[in-house]
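Of the protein chains in this complex, one is absent; all others appear in place.
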Amino acid sequence: MAEVQLVDVSLRDGNQSLWGATGLRTAHILQIAPVMNRVGFRALDFLSSTAMGVAVRTHREDPWQRIRLTRAAMPDTPLQFIGTGFRFISWERAHPDVMRLVYERLVAAGISRFVVLDPTHDMDAVLATARIIRRAGGTEIIAALTYTISAVHGDAFYAGIAARVAASPHIDRAYVKDPAGLLTPERARTLIPAVRARLGGKPLELHAHCTIGLSPLVYLAAPNLGVQVLQVGCGALADGSSLPDAERTVANLRELGHTVTVDDRLLAQVASYFDQLAAAESLPAGQPQPYDAAFTKHQLAGGVMTTLRRQLAELGLEAKFGAVMDEVSRVRAELGYPIMVTPFPQMVMGQALSNIIGGSGGRKGSPPRAGRASSARYEVVPDQVIRYVLGSFGKPTAPVEPWVLDRILDRPRARELAAEPPPLSPAELRQRLPRGISDEELLLRFGMPSGEVDAMLAAGPAPEHYSPQLQPVLRLLRELGSRPPVRRLVVDKPGFRLELGRA
Amino acid sequence: MIIRRVLVANRGEIAVRVLRTCRRLGIETVLAVAGADADSVPARLADHTIRIVPGGGAAGLAAAYLNVEAVVDAAAAAGADAIHPGYGFLAENPRFARACEAAGIVFIGPGAEVLEAAGDKLAARRHAAAAGVPVLPGGLVTAEAGEVAGRIGYPVLVKAAGGGGGRGLRVVGDPGQLSGAVTMASAEADAAFGDPRVYLERYVSRARHVEVQLLGDGENVIHLGDRECSVQRRYQKVVEEAPAPRLGETLRVSMRAAAVALGLHLKYQGLGTVEFVVDTEREAFYFLEVNARIQVEHPVTEMVTGLDLVAEQIAIAEGRGLRRSQASVSFGGHAIECRINAEDPADGFRPSPGTVAGAAFPAGPGIRVDTHVQAGSAVPPQYDSLLAKLVVSGADRPEALRRLRSALARCRIDGVATNLAMHRALAADEEFAAGGVDTSYLTRWVQREPPSVRAEIHG
Partner (left out) sequence: MDLTNEDVADVLALLDSLPYDELDLQTTRFRLILRRTPDGWTQSAQVLSAPNPIATTTDDAGQARAGQTGEVSGAGGVEGEAGGATAGLVAVRAPLPGTFYRAPRPGAPPFVEVGSQVSADTVIGIVETMKLMNSVPADAAGTVAEICVANAEFAAQGTTLLLIRADP
C-alpha cells in the first residue's frame, strides 16, 4: 500500500482541455486559490505560454500579475509552468536568451515548478533547458515522458529517456504524460516498471487524460507500479478530455488501501466551485468518456477534434470529418510519428485538412485518392509543417517519409523559411520595441502582436473578485442596461427572488 | 501546520470579521456562543455553533466568554485545532494561551510570555525602556506615592499595573489629591483586574494618541503603519484613522522604528499594536502600552495597506514566517473609522441596549461596514455597545472626509439610541477636519455642542 500525492491540473490543463484555455480568468482563480492552497496538493499545474497568450488576447488580463496575485493567495502550493523550452506564446523558435529571461521572470513572479516537455523527446534540448531553469531559480524541474503508440515508442525508448533524466542534476523528477489518454492498465504494467528501473530513484508522476475512459483504471494500478504522484482535475474541470476526477481518484485509491492525505472537505469545496463556475459561465463540464477503439489511430485530443468539427462546419464541410480523421493518421505516420502534443496536433490536423480540401485546382469536395499519387496531398503546406520538417521543433522521432520530405522542401516558401535569420536576442528586441518597457512587457510584445498588449494595458488591472452564485444577478443587470426600463421587475424562482424598482 | 477548524471565541462584529476570513481561506468555523448569541448574525454565518458551558452553571453571560476552561472545553468538543479570541474577553489572557497550548490547540495570538509582558503595564514599560523606546517619567507606587510624584512633577496620572481600557486611571493635579486618588485607583484596579498595584506617570496635557501596527513571526517584525486614535471619551476610542494626520515625517518614522524595536525585543509573534502618547507641544512621543491582539480599529490599516490582518494572524499561527518584507508593504490613501455605538452621547454616553428594529448602511466605492446587527438583532446589556464600524477610504484625507460625511448621512439604525448624530456633527467639525486633534478634543467638543449630539431614536 502506498502513500499517493496529487497534483491538480484544473487551472491549466483542465481549462485548456475542456474550455479551450479561455474559460478561466484571474478573478476565477483568485477566488478559489486560498482554498486550493489548503487542500494538500503536491503542486498545481498553473500556466503555459499559450495560457499566458490567451489571458492577454481573450481577457485583456496581465498574465504576470495573475501569477503574482495567485502566489500571494496561495503561498504553500507550488505553481507549475509547462513549456517546450524553445518558444514563448508565438509558435516561432525563440532565442535562448529570450527563454532564459522568460524563466527568470516566471520565477520572480512566483512559479517554482517547471515541466520541460520536448515534443520530440530531444533530451539534449531538455537538459539544456533544465539547466537554464535551474539557474533562473526553478526549484522543481520535471521532464515529460510523452506517451504515444507508434512503431518507435516502445518501453525501451522510454526507459532510455528515464536514464537520461536520472543522470541529470537539473531534473528532479519525471512524469509519464499521456496527452491522448492511450495508456492501458496492461501497457502501464510494463512501461512504468521499465521507466522506474532506469530513473535512479527520482520520483515518478503520472498524467493521463480521460479521452477514451482508460486513465481512471490506469491510476488505480499506478501506485503499486511505483508512481508516487497522480495528476487530477476537480469537478467540472475533470474527466472528458481532461484528467481523472480528484475526488473519485481519492476514493478509489483509499478503497484499494492506499493513503492519500488531502482535506476531503476542501477538495469537495474546490470541485463544487468549478461546477458552479461552469454553470454560471455556460462552460461544459467534463463527463466520463466511453471507450473509443478508433481513437488510437488519430490520437487527436478532444479539444482539437472539437475545433476541427467547428472549422469544418464553418466551411460547410461537416461531411468531411471522417475523411479528415483518416488523413490525420496517414499524415502522422508520414511525418515520423510526432507525438500528438502541442504544437503537433494542430500541425498534423492542419496538413490533413489541407490534403483533403486544399489544392489549387478547385478540388474542394472531390474525394482524396490515397497515397503519393494524389496531387492534392502536400500541395498546400502550412508554415508550421515546413518548420517541423526543417527541424525547428527538434529532431523528428522517426524519419519523415522521403517523398513527403522532398515534396515539402521543394518549394520557394521552404527555402525562404530555411534562410530565415536567427531569432532575436533580448537586446535586439529591446531596440525594436518601445523604450523603457519592463522585461515582462518585452516578453509579451515578443510573443504577441503589439496591439493585443496595448489593449491589455488599456484595460487596466483585472478584477480580483468572483462569485459564481452571483453571476445570474450580474448577468441580468448587464442585460437590463440595453433594454428600455420598466417600472418594476420581479424574478421569482424557488429559493431566489430578485426585485428591481424605480422610485 | 495547517489550521482546518477554528473556534471563534468571541461575539459581535469581530466574530463576523474573523468568520469572513476563515470562509475565504477554506477554514471551517465553529462559533462559541452564550445566551441569546446562539441566534446572532455571526451564529448564522458560522459553519457550526457550540454553546460555552461554564462549570458553575448560572454564571453571567459575559462570564461565559471569559471562562478559560469552558472555552477550551468547547474547542475540544468542537474538534477545533485553533482558537481565534478576537479582542477583549480572553484575547490577552496568558492563562488562556497556556490552557490552549496544554490542550494541543493553537492560540491565534502571541505566546503567553508576550501576553504577560504586555499585560503587566509596569513590565511593558521596562521592556520598552530596554528596547530604547522613550517612556514617560514614572514609577510604581509603593509606600510613599508623594515622593514618586514629586520626582515626576505634577500633574501625574495614576494607572493600574494590571489594567487597561481606562479603568483605574486618575489624573492628579496637586499633592493634596494624590493619596485619595491612589487609594481609589488601587481599589478599582483590584476589583477589575485582581491586581491592586498602581503606578504614576507624568501626565501629558496636550497629548495625541498614535499607535503603530506590528506583525511579527518571533524573529522578524515589520510595521503596517500608524493610526490616529486621539478622538476618545473616557479613554475609549471613537474615531480612528490611518495614517495619523499632521504628524511630522521625522516623528512618524521614529515612532514606527521604535515600535519595531520593541517588537524585536519581545520576539513578537503575531499581530500587535504599540500605543504611544505624542506630546504635541514638545514634538516628542512616549510609550503607552502594547496591545497583543487584533484591534477594533484594524480596518483602517487594512484599507491603506490592502492586507487582510486576520489572514496574517492565521498565517503566523500556522507557523509560517513573515510573508512580506517591510519594503513590500505599501501604503496608499487615507482611511477613517467611526465606531457606531448603542449609546446616548447627550446622556453622558450611557449605553442603550435593546433590539435593533432596522438597520441601513451606506454602500459604494471606498465604504466598508463591519457589523453584526440586522433587523431583529438583540443588543444585550452585558457586552460593549459597539454596533457597527463605518470605515471609509479615499485617495487622501479630504476625499475620505467627504466620503465619511456622505456615508454617515446614509446610516440609519432604528430601535436603539446611537451616537450617529455625534459622528455626523464631528465629521462636519472644522477642528476635526483640520486633523491632528488631541485626546481632550472630544470631551471639549461635546461640552461645546450638546444640542447637535442628541441620540437618534427611531421607531
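The first chain written gets the first letter, and so on, giving A and B; residue counts start at 1 in each chain.
Simple rule for what comes next: a residue touches a chain if its C-beta (ideal position, glycine included) is under 8 Å from a C-beta of that chain, and two chains touch if they have at least 3 such contacts.
Since this is a predicted model, take the numbers as computed values, not measurements.
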(request) Check the whole complex and report which displayed chains the hidden chain contacts. (result) A, B
(request) Please pick, from B:L25, B:A74, B:V172 or B:V379, the residue that touches the omitted chain in the full complex. (result) B:A74
(request) Out of B:R51, B:R98 or B:R324, point to the residue that touches the absent chain in the complete complex. (result) B:R51
(request) Would you mind spotting which of A:E104, A:E140 or A:D264 touches the chain that isn't drawn? (result) A:D264
(message) In the complete complex, the non-displayed chain touches which residues of chain B?
(response) 4-5, 20, 23-24, 28, 30, 33, 38-39, 41, 43-51, 53, 72-81, 103-105, 358-365, 368-369, 374-375, 406-407, 409-410, 412
(message) Even though one chain is hidden, which residues of chain A still touch it in the full complex?
(response) 263-265, 465, 467, 469-470, 473-474, 477-478, 480-481, 485, 489, 495-503
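Convention: only the chains that are shown with their structure count from here on.
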(message) How many angstrom lie between the centres of chain A and chain B, each centre taken as the mean Cα position?
(response) 51
(request) Can you check the complex and tell me which residues of chain A touch chain B? (result) 34-35, 37-38, 40, 72, 75-76, 263, 265-266, 269
(message) Applying the document's contact rule, which stretches of chain B touch chain A when the two form their complex?
(response) 2, 4, 24-28, 311, 315, 320, 323
